[in-house]
Structures are given as C-alpha cells and as structure tokens.
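Every protein chain except one is present and positioned as in the full complex.
Order of writing sets the chain letters: A, B, C and D. Residues in each chain are counted from 1.
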Amino acid sequence: MAAPLLEVRNLRAGYGPTEVLHGLSFAIEEGTITALLGANGAGKTTTLRAICNMVRTSGEVLFDGQRIDGKSTEDIVRLGVAHVPDGRGTFTDLTTEENLRLGAYARRNHRDLAEDYERMYRLFPILAERRHQQAGTLSGGQQQMLAVARALMLRPRLLLLDEPSFGLAPMVVKEIFEVMRDINRTQKVTILLVEQNAAMALKLADQAHLLETGSILMSGSGKDLMNDDAVRRAYLGY
Amino acid sequence: MDAFLHQVFAGLATGGIYASLALALVMIHNATRLVNFAQGEMAMFATYLCWTMIQAGWPYWGAFFATVVLSFVLGVAIERILIRPVERAPVLTTVVVFIGLLLILNSVAGWIYTYTIKSFPSPFPSKAPFGLTIVSAHELGAIGVTLVVLMMVYLFFRFTPLGLAMRAAAQNPDSSRLVGIRVGWMLALGWGLAAATGATAGMMIAPIVFLDPNMMTGVLLYAFAAALMGGIDSPGGAVVGGFIVGVLENIVGAYLIGTELKLTVALVLIVGVLVVRPAGLFGRVIVQRV
Amino acid sequence: MLQERSAVRNGGGDAPLLSVHGLCVRFRGITALDGVSFDVRRGQIAGLIGPNGAGKTTLFNCLSRLYGYSEGRITFDGRPMEDVPRHKVAGMGIGRTFQNLALFASMTVLDNIKVGRHPRTRKGFLASALRLPGVAEEEADSTRRASELVRFLGLEEVAQQRVAELPFGTRKRVELGRALASEPSLLLLDEPAAGLNHEEVGSLGSLIKAIRDQYHLTVLLVEHHMGLVMSVSDHVVALNFGRKISEGTPAQVRKDPEVVQAYLGTES
Amino acid sequence: QKRYDPGASDTEIKIGQTMPYSGPASAYGTIGKVEAAYFKMLNESGGINGRKINFISLDDGYSPPKAVEMVRRLVEQDEVLFTVNTLGTPSNSAIHRYMNQKKVPHLFLATGASKWNDPKNFPWTMGFNPNYQSEGKLYAQHILATRPNAKIAVLYQNDDYGKDYLKGFMDGLGAKAQAMVVKSATYEVTDPTVDSQIVTLQSSGADTFFNITTPKFAAQAIRKVADVGWKPVHYLNQVSASVGSVLKPAGLDKSVGLISMQYIKDPSDPKWASDKAMQDYLAFMKKYLPDLDPMDGNNTYGLAVAQLTAQVLRQCGDNLTRENVMKQAASIRNFQIPMALPGVLAHTSPDDFAPFQTMQLVRFDGNTWVAFGEPMAVK
Partner (left out) sequence: MEAATPVDLPPVAPAQASGGVRGWSRGWLLGAILVVAAACVLPFVVSNYRVFQLTMVLIYAIALLGLNILTGYNGQVSLGHGAFYAIGAYVTAILMDKFGVPYWMCIPAAGAVCLLAGFLFGLPALRLEGVYLALATFALGVALPQLLKYKHLEEWTGGVQGIILMKPEPPIASILGLKLNADRWLFLFTLAITVVMFVIAWNLLRGRVGRALIAIRDHPIAAATMGVDTAMYKSLAFGVSAMFTGVAGALGAVVVAFVAPDSFTIFLSITLVVGMVVGGLASITGAFWGALFIQFVPNLADQVSKAAPWALYGAAMIVFMYVMPTGISGALRLAWLRLQRRTGRGSPAA
C-alpha cells in the first residue's frame, strides 16, 4: 500500500505562549475524505492552520511522503494543498473574478483554466453575475461560495475545508457536499473537512476524528462515529 | 492670455515632475499598502549613483539603465533588510522606519556628495523643438518618459498575474499565502519596482531642479498630494493628479493669491477635493460592509 | 432590569413593534431589497430566512441605518426611522449582532460589553475628563451590569481576555452580550448559529428564548439553520432576491412550495 | 597681566557655536566644519598666544528652540568664553536676549539681518555678514544711477533673509520704489522650482530683475530667465554669487551680464589662482577637509569668519575676559581678512558693530566676476 497523502505525527501548535494542540497524529490516504469534528474551540481550525504552517507548530507533517512542516505556507500550497480558511479569507477589495484568478495563481497546469472558470460559474451562478462586484460587498454566503470556488481553482491534490457550509443556505450546503463528493470521486482529490454539520460530514467521510481540547478523542470510519452515542448526542442530536 | 498659457505650460512641466514621483508612490502603495516617505530620498540617492557613473565616464543611457537596475536591487535589499523585521508591526511603526530611512539617506548623501548643487545631464536636446520657449526639450522628454512609465505600471497591475498577486499580497497577506503567493517576495518586488520607478523619476527631475541632497523634499510633498488627489491606488490618477497639482499651484500663485500662500491654497483645494471625493479623483471607492 | 420599561411599552396595545413597508435597496444595478413589507409584534421571535444574497443582512443594515433605502418606510415603536442617525438607533432600543462579527478586537470581553452600555449612559468628555460627580457611579453601574451579562452568558472565564484570542463561538456570545447591554427592545440576530455544532445550536435556541423571556424583548432572527428557526420562531418571513416570498407560522412557511423550491430544496 | 573669565585659561580658550548640521539648512553645516578645521590647524601650529582653542560646535537643526537649548548648554555647562558664527536669523533671535543677559559675547553671527548692529541695546551681539539691507540698498542706488526709469521685478525667498534684502532695496529706491517695482514674487525653500515665478515676473514686462535667492534657486532662476528668452538687467545677491556652485550649474553662457557684489574671494575665479591666501585655502581644504567641495562659497565664508575670530583673540592677548573679548571685537581696525577681497576691510568701533564697510560691485563676463566701480560703502 502506498504511503498516505498526508500524515501528521505528534503535531503541537499554539498562539503566543498558549498551546492549543497537544500532539495530534493521524493519516489521510490519497483519494479519501476525512472529517474532523469537535466542539467550539477544540482546535479544528488550528489543526488546518498547523498543516499549512500558519501558526507556531512542532511535530511532523508529511505530504506525499515529504516533510512539509517548516515549509512556508505558500510553498505548501504550491504542492497542491488548497485551503478554505476559517473566516473565508476574501480579498475584499478585489473583484469576484480577481479572487478566482488568484485561486489559480499557484497552479502548475494552466490548461483548462478557462474551462475551470466556467465550471465555477456554473456551480455558483451568482458569482458569474457578480464577476465585477467588489468581493467585500458580497453577502456572507456568497463570499463563502467564492472561498470554495477559489480553492477549487487550484485543482488541488489535498483540499482543506474549514466549515465550507458556513453561512450557506440549506440548498447550497447540499450542493457543496455534492461537489465534494464529485471532485473526490472523479478527480481523486483528497479532502480534510472540518464541519459542524456532522450528519452530512459523517455521511460523506471515509474517516473521521473527534477532537476535544486539542487532542483526538476518537477516530473511526464515518459510520463508526455516526453510531457512537456520545457523538450522536453532541453532534447529531438523535 | 499668452502669460496664462505660459503658466499652464510651466505648471504642466513641474506637474510632470510630481507625476513621476507620484507614480513611484502609487507603485509602493499598491504593493505594500503603505506610503513610503523615503521614496523621494531613495530617488535622490539613485540619481547620485547615476551621476557618479556619468562622472566616471559612462555614457548617459548606460548609466541610466544601470541605475534603474541597481535601484531595483537596492529597493529589494531595503525591503528584505530594513522593512522585513517590522512587516507585522503596526503601520505607524513602519512609518517611523521610513522616516529613519529618509533621514539616513538624506544625511549620508550630504556627507558623501556635499550639499553643493550639481548639474545633471539631460538625454534630450538642449533646444526645444519648433523653437518653443514655453517648455524645454527636457521637460517634454521627461513628461514622455513619465507617460511610458505610467503605461508600464498600468499594464503591469492591470494585466499581469504578478500585478494582481502583488495587490493581493498587500491587502491580505494571510489569504495570499493560502493561494500560494510568496508574500515576502511580492513586497520585495514591489519595493524594487518602486525604487526603479523612483530612480527614473529622480533622473528626469534632477536636470530641472539640480541635483542636491534636498532636491526631493519639496517634490515629495507635491507628489504625495498628487498621488492622493488622483487616488492612491491609481497610476493614471497619479499622473493626472501631478499635472493638476502643478497647474493649480501655478495658477493660484500667479492669479489668485500670490506666491506667498500658493502652497497653502493649493493644499486647501486638494484637501477640499478629497473631502468631496475621499478616494481621490480616480481612486476606486472601497466599500466596507458588515 | 427592563421590567418597568417594557410594561409601559406593552401599554401601546397591539401595534407592531417593528413595521417594514415597501422597502427597496439598490446598489448600482443590484436590487438587494425590492418592496419588502412585514411586521414584527412585541414579544415575538420572528425568523427571517432566504437564500444567500436574498437581502436579509441588508434589511438589518437598513434597520441599523447603515444602509440608506430609496423607497419604503420603517417604523419602530411607532416612530419612523428615516431621520434617525445611525448612532441613535441603539438608544431607541434596537440592538444587533453581526453576521461576521464586528467586535472591538483589542478590547477585553468585559470592555466590549461595556461599550454596549454606551447609549444607556450619559457622561461625556467634560464630565469624564474632570471626573464630575456621577461619573464614578455611572461607571460602576456599567461594570455591574456588564458583569451580570458576562455571568448570564457564561463568559466569566474569559472576561478579561482580549476578544481577538477567543474561538468563534465565544466571540459570538460576546457580541450577543454587547447587544444586550444596551437594553434593547428589539434584538436583531444575524446567523447566530453559524459555526456551532448541534448541541451548541440547541443551547442557543434555549438561550434566545430565555433572553426573550427574561429581558422581555422582541427578536428578529436571521438564520440558515432551519432546525433553530423553526423551533424558536413564532413567525417566519422568507425572502428571495429581495422580495418577500412567504410569511406565516414556521409550519406554514416550511411547506410553502416557493420556499421549498428557492431555499430548502426538495425533501427536508 | 592674565585675566580670565569662564572658558579661558592658560592653556585653553573655549568657543561655542550652534550650526544646522541636520535639518533643512544642513547645507550650511559645512561652515562649522571649516571653522573647526581651521582652529585645529591653528592648534597644531601652537594655538593663539600659546593657548589651544577648544571649539565646541553643536547641531541645532535650524530650530530656534533647539538653538536655545544648545546655547544654554554651551554657556552653562561647557562654559564657553564666547560663541561665534551661530547661524540663522531665527536661531539667533531666539538666543539674542539670553546672550546679552548672560553677558556672553555673541560674535559674528552668520546672518545678514540689520538688527545685530545695535551696540546700545545689545552690547554683546555682533554680526558678520555684510548686512543684507545695505547690500539691497546698494543695488537700488546702482539702478537709480544707471537706469532711473527701470521697470523692476523681484524674486525673493519668503523668510527673514529675503525680506531683509527686499526692505533695503525698497528703501534704497526711496519714493519711487512702488512705481518702479512692477512685480514681486516669492518662493519657499521647499518649492521644487521657481519656474512659475519667473514666468510671472517676465510677463510683468519688467526690464530689470533683482534675484534674491539661495544658491539652488539662483541657479534655477538664471537658467529659466535665459530659457524663456527674458533679457533683463539681472542683479543677483552676493549670497549666491559663487561661480563654482551657482553659475556653473546654471550655465556660464546663461550667466553673462549678471551683476552682483562680492567681499570674499571666489575660489573658482581664475584670477586668484596665484593668490597666496587662496593657495593656502586650497591646501588647507585638501589637508583637513578632503571630503568637502572647496568651490563651495560656504567654505570660504567659514574660513573668513575663523580668520577674523583668530584676529580678535590675538588682539585680546592675555586678557581673556568676556568684556575684553567684546571690547576687542569692537575695535577691529581696518583688518584685511586674507580670504576677503583686497580692499574689503573689517572695521568695527564701540558704536558700530558691523564689521564690513565695503563691498565690490561685479559683473560676470562669462568666465569670472569683473569688478567695476569703486568698492562701495555698505553702511
């Protein structure tokens, strides 16, 4: 069996003097979807940030067998890691289209670029309509769509999603999950998903980890977690 | 009427000076979101470098392009060495570093080159074309060079991915890293390009105002006003702003209030324009929403 | 703390607390609101739903006077809002939270909430500078009330921490506290459940009801979390493309085919 | 017998100074450097009357409050015997009263304002520069004598320096002043160019131009006047009459016919090539200040001041009280400063504190300044 696409060993991370992650270890096989669940403040966002080296970290992160901890964020992204960040990271002063263009900035392969724009615009027609609108004036949900579209423009190998459904209308949430399933299946994009909509996330995920105050409390397949009582009470509500 | 035209042309000529430095300010602003107070002194220093080369016997254009390249390198070096340590500090901290840089460059130039004014050669013929006396050939040439630089800056920001990445890096470094932009190098590149633009400005200005360590102190103020009048993010605006400021100042001085308060009145008018159009004449209005 | 005041207010009979009539907002070619009308009665929790970009936040921004509107009328507590400057809105009794958080990043939790007391306090520059009589009392009162809210919202542990360091959910609670500190009679909540997990959403629902009951206020709730909206709302308004497409009880709206088609999607 | 006040002893004489080594006027800082180097040279050759000169020159950044601070340091902490050649009208105005209250000689101020010659009210203050007002008056007299119907345009720097010249000039023209001066324009030191002003002045139809500017602007004005094809009789104040640092950059061909005054030798003028004082000066600069530009008029000026100061100290002999310093400064008898033009003598008396009596009218011939007429009395 091939090495996992992403492997995290004893990852610690924090802000200033405070340590937030206390040694996480997990691995993600290529072509799978992994969900990360956890309460508010558990450290999910920090985990994604730590993978991209956006916060102070120690421990090992391997991407495709290569150590990437210590590499700069931009170099990690250039390896094909797209990140939909917490808070969307919109380039508020630029237009919608410029935001998308930036999504493709680090892309190696510029073939099919035009086609990808079209694909995004098909996926989120409102963005096409608002091509030239200053992105900062889009509605919250529209910006969330933009953030997802921007990440997809990279044609990543690994997609890190920090609450992709944040602030989206129920119908769009469904669509986004469809898209994730779709790119995972057809383009073999590996996905690490942080999501509060646990029911949908677990249904989609091959693997899931439950995070609590900076440590992994439980891991298993999506189904396993869905059947766990504690998870059901806290995250699924039935 | 003749005198009026004459004033307008003199204003356009000095306006060209302001415009050329204003372009450098726009460049650095788009690349870093900061207004570099040391921009004028950097241009002055570059001009001295060119002067040194010419003294050493280099041909004008050789020295010119060597200076542009050298300035680019120095600009990059300044960003990497001086600005980088305060990259994440509050804006005003960086501003103080700029002021420090300004003082250092001004003072060191005075020390090395002394304060006596030096004449700086112009690449353009000494006789104006068509027997004009209103503007000199150099002034026309300088305006031409400014327009060429404007074209390049405009095309760069408008059409190249690098230009877009640079603007993105300036306004949202964290997100920029997440799309793979090497933010550090973008800033350095911005400094390099701004320094090169500034050096061009300096070499076009020096034949007009003479070369001395303080040659840019006055120009910087007007360039600052011009860039803001046009809209600090707009290269075209900076150039138009430069011409407006140049002409406005002359008209105010010659016909409205006399030369004693012309700067004051010109500044009041500029601030007045900004109060009506807070993003400048051609600047993009950025809406903040919640 | 609001009891006396709300008693008086309730004396106003059954007139709606908030009445929006024919509201239109346009931004260069984009019509964000297009003739929206609805009423919110006192003591209600009213839900406002609609697809992304339907104009929900825009409506809030009109109520806060952050956006101007070209047509229409907003009446609050019987008073037209057209000529109210934005900083007077809080004093009139409209408090709000923001969809994407708008906290004062460098301040502590407690100070953020104390800023919420601003419209309920008076002492200005001169009085503060000279510490005229009453300043200390007013400040102590603000501190007391803010601390009360800190306790009510369970923020004691982080009260002295800067909000920039807090996790998202906690920050949302700080915003809620800040809004409550101004003793509003109408509370506007913009997607309070976003980013919360199921359990947290559940407790948020109870919290909203508790706030309504304890502080006697009226709530206008924008939310995409249907479970929450449907469980706490007395009344729901649905928007699409700036137009009202449905209005009624949660059950009615949920079944409205237009809402299902535009917003909820088939099933659910 | 030996008598000393603070700052003087058997071995040392302490002299203080403030100079704008930093700030907008740092171009003048070179004056202080030349003076320091000159005193150093004197010390190396044994000092004055066996005493070494301890020259303390401090930076005031051309800011009056800073000048006050620095002068107080010199007087109260360093305890200098006297100060010399403190620069700038505003800075000197700020310390004027203080120096007189403290009764510390405030000698040879580097400014040409007329108020320094007021022995009655300010017996401890003495200027150096030929007074700008008097110089302005002389140009006026020359115009009245040669072209009584001239239409005059004036360009001046909008500060005390420019206004002093202008006042003397207007006084000199007397009753006809308002009629003769058809246009005047000002500039600020921060202005990038004076092109617009020249255009304004030209369009007034004037046939005579009085150019009251500092070197950089003088050069700009001379060039612009030529470029726009204006051909007035062009008077240039002596402050900017340096061939090397003004006329050369402006273009020697464009400077032909300029009229000015001189009192100090211009090192770029070939006629001094074999002059002893000039050779000494160039050797001195080469040895002590190789980084500075010997053609800079400020440097010759600095040397002249230092030479006159040394003369006063020689006159003092062993009586180094402040009172005697002042007394000796007020009794310079027709002293020929080596760097001053031949015939331009320094002369003071107890009721006349302006050292320079005479200046020479000169005209530029494309190569050098050529004297014409007799040296004129400046007072």
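Here is the rule we go by: a residue touches a chain if its C-beta (ideal position, glycine included) is under 8 Å from a C-beta of that chain, and two chains touch if they have at least 3 such contacts.
Computed from a prediction, not measured in an experiment: that's the story for all the values here.
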{"item": "Hidden-chain contact residue, picked from the options D:Y62, D:F217, D:Y263 or D:F364", "value": "D:Y62"}
{"item": "Among B:I117, B:L221 or B:A238, the residue in touch with the chain that has been omitted", "value": "B:L221"}
{"item": "Hidden partner interface residues of chain B, rising order", "value": "29, 33, 35, 82, 85-86, 88-97, 99-104, 106-108, 110-111, 171-174, 221, 224-225, 228, 232, 260-261, 263-264, 267-268, 270-271, 274-275, 278-280, 288-290"}
{"item": "For chain D, residues in touch with the removed chain", "value": "21-24, 26, 29, 32-33, 36, 57-59, 61-66, 68-69, 72-73, 75-77, 88-91, 93-94, 96-98, 158-160, 163, 188, 190"}
{"item": "Positions on chain C where the hidden chain makes contact", "value": "64, 66, 85-91, 96, 98, 100-108, 111, 114-119, 121, 123-125, 128-131, 135, 138-139, 142, 157, 160-162, 164-165, 168, 178, 182"}
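The rule is short, and it goes like this: only the chains that are shown with their structure count from here on.
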{"item": "Leftover contact groups, counting everything except chain C", "value": "one piece"}
{"item": "By mean Cα position, the chain sitting nearest the middle", "value": "B"}
{"item": "Separation of mean Cα positions, chain C and chain B [Å, integer]", "value": "48"}
{"item": "Distance from the mean Cα position of chain D to that of chain A, given in whole angstrom", "value": "74"}
{"item": "Computed distance of Cα centres, chain D from chain B, in Å", "value": "36"}
{"item": "Touching two or more other chains - residues of chain B", "value": "289"}
{"item": "Residue list for chain A, restricted to those that touch at least two other chains", "value": "137"}
{"item": "Complex contacts: residues of chain D adjacent to chain B", "value": "22, 24, 26-27, 29-30, 158, 185-193, 195-197, 199-200, 202-203, 215-216, 219-220, 227-229, 244-246, 248-251, 291-293, 295-296"}
{"item": "Complex contacts: residues of chain C adjacent to chain B", "value": "57, 61, 66, 98-100, 102"}
{"item": "Chain D-touching residues of chain B, taken from the complex the two chains share", "value": "2-3, 6-7, 10-11, 13-14, 17-18, 103, 107, 110-112, 114-119, 133-134, 136, 205, 208-210, 212-215, 217-219, 221-222, 249-250, 253-254, 258-260, 263"}
